[in-house]
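Just one protein chain is left out here, and the rest sit where they should.
First chain written, first letter: the chains are A and B, and each begins at residue 1.
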Amino acid sequence: MVPSEAGAVAAPRRGLSWRDLGGAIRLESLVVLVLLCLALSLLSPYFLSVANALNILLATSVIGILGFASTFVIASAGIDLSLGSVLGFGGVVGALAVNVLGLPWPFGIVLGLAAGAFCGLINGLLVALAGIPAFIVTLGMLGVARGAALVLTGGQPIYGLPAPLVWLGQGRPFGVPVPAILFLALAAVTHFLLSRTRFGKYALVIGDNENAARATGIHVARLRIGLYTLSGLLAGLAGLLFAARVNSGDPTAGISYELTAITAAILGGSNLFGGRASVVGTLIGALIMGVLQNGLNLLAVSSFYQQMAIGSVLVLAVWLDQWNRSRGRA
Amino acid sequence: MTPLLELVDVRKKFGAVEALRGVSFALAPGEVLALLGDNGAGKSTLMKTITGIHRASAGRILFAGADLASHDPGQIRALGVEMIYQDLALARQQDVASNIFLGREPTRRFLGLPLHVIDRARIEREAEAMIRRLGARVPSVRYRVGDLSGGQQQSVAIARALTFAPKLVIMDEPTAALAVREVEHVLELVRELKRQGIAVILISHRLTDVFAVCDRAIVLRQGRTVADERVAETSMNTIVAHIVGAG
Partner (left out) sequence: MQRRILLLAAAVSAGLAVPPAARAAAPTYAVLLKTLSNPFWGAMAQGIAAGGKASGVAIFQQAAASDQAAEQELNICNTMLERKPAALIASAINSSNLLPCMKQANAQHIPVVDLDANLDPAITAKAGVKVAFTIGSDNIAAGAKAADFMAARLGKTATGPVLVIEGLAGNITGEQRAQGFRTELAKVAPGLKVVASLPGDWDANKAANITNDTLTRSPGLVAIFAANDTMALGAVESVFAAGKGGKIVVVGVDGTSAGVKSIKAGRLSASVAQLPYLEGIEAVANVKKILAGGTVPSVIHVPTVLLTQAVLKAGTDPLLQYVK
């Protein structure tokens, strides 16, 4: 009774995607990661070991968590340029709470997280209610949060955290670094949130077609506020881990990390224009960069070549994606 | 009979621009109403005001006894008002099943915890059933909507409007982009809805369609209702005269 198609229906092609892992994994990213690991296994005798794998996870944890934050925002066709600054602010607030105010360590964690979430909340309110473009709002927060971190500390790192906080960054239960455990646990939680809940689904729908979201009764503004708050919360957590790792709340921590985080998301197959994003993809994207950096360090490659290598891998991964898509169209 | 939908002097201002300057009409259950008017007459604004995307500046909109002024689009859908937009309002990167259940995903508890996850299996099952019931040729509910043809996409939009037992379906230019043979399918759908007692508001430029399926026609001009006639008792020339303002 409904319009059925007149002519023969050409079966549309499903891109190389791995549906059950969120539907947006680029196999290309996984291929790049595997090739990179193979190459480094051949080049360095130290690469292929459990200890080194744990090192990579540890080294990727801060950037990876920021990557998860940016995955949600990018899903909704937004952007959060304040991640690195909010990281610095969250770490500083946490360190100040325990070191200067002398509060018990759980308050350091709570206040650090709250500081991050607060920055995110302000971003969300300005984007969703005042209607200012996310690029501008978060660029402003990049300056304000960094400035606030510097003002609070007078530009000096707050050195010395209580043992339980340091354990958060340096502990190794069963030989596994705590940040690596948190990183993987957060990957699972955020993947679940993005791929299985309405919150995640609506984030993607808003990024895909905001009008469709409104027409079907999705509360776009409320959701946006939630997304940016989540982003800030995760940045605050990354800031606490950063501080715990280096035993000090450094107001300059995380400068330009937002760009690396966004790169991880894009490498993992998220669409910068919204509607397609995957936490597992971002995990792979972050690992590509972590593995590459680890390999370059193991091989003791000098700084200038490091930049070239990192840039090349980024272009390679995106090119593979484009090649795969254009082949699909033909 | 009490009307299903009743508009009383509905007005809508965008800043200094007055898009609706007093629209009043009533719609009975199962009635098929044509909403006509030239471009810019206020048809789209009126429909978006009914569905809650816009909020009326003045006047009352009553649906099945409820005043819609205090409702958001989700609540209005829940009352049984569905709209099929001309641009279809689909999320192109989501699959067919997700689009059909957009905004109304059934959830279930995850591993018995107080965590609510989208019930993916149920969505796929019910979407599949709906597509089959509509006889739409959509290869799989797992296909991304952006990969489908225009006609298939419209089927998805229609399926979304009909899945949750609507009382009123608003269609915005459903036949504008279709071939002649496909138009007949849409018109047959409208007749079928009427048989099931579902009211329809059809926005169209094609008067032949209107005369084929509609009971009544309302003409908007410059934000006002200028005509409200029974289709059986009027002629195309009269309607056209109302639309262009020569009547």
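The rule we apply is simple: a residue touches a chain if its C-beta (ideal position, glycine included) is under 8 Å from a C-beta of that chain, and two chains touch if they have at least 3 such contacts.
These numbers were taken from a predicted model, which means no experiment stands behind them.
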- Check the whole complex and report which displayed chains the hidden chain contacts. A
- Task: For the chain that's not shown, point to the residue among A:P104, A:G160 or A:G311 touching it.
- Result: A:G160
- Which of A:V151, A:A188, A:L259 or A:L272 touches the missing chain? It is A:V151
- Which listed residue, A:E28, A:D80 or A:D250, touches the chain dropped from view? A:D250
- Message: Take the complete complex as the reference. Which residues in chain A touch the chain that isn't displayed?
- Response: 44, 46, 49, 51-52, 55, 58-59, 62, 122, 125-126, 129-130, 140-141, 143-144, 146-148, 150-151, 154-160, 166, 169-172, 177, 242, 245-248, 250-255, 293-294, 296-298, 300-304, 306-307
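Everything below uses one rule, namely that only the chains that are shown with their structure count from here on.
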- Taking each chain's centre as the mean of its CA atoms, how far is chain A from chain B in angstrom? 40
- List of chain A residues in touch with chain B within their complex: 1-6, 9-14, 19, 23, 192, 196-198, 201, 204-205, 208-209, 211-219, 271, 275-276
- What residues on chain B touch chain A, complex-wise? 51-53, 72-78, 83, 85, 87, 89-95, 98, 102-105, 107, 110, 116-118, 120, 134-137, 139, 142-144, 147-149, 151-152, 154-155, 158-160, 178-179, 181-182, 185-186, 188-189, 192
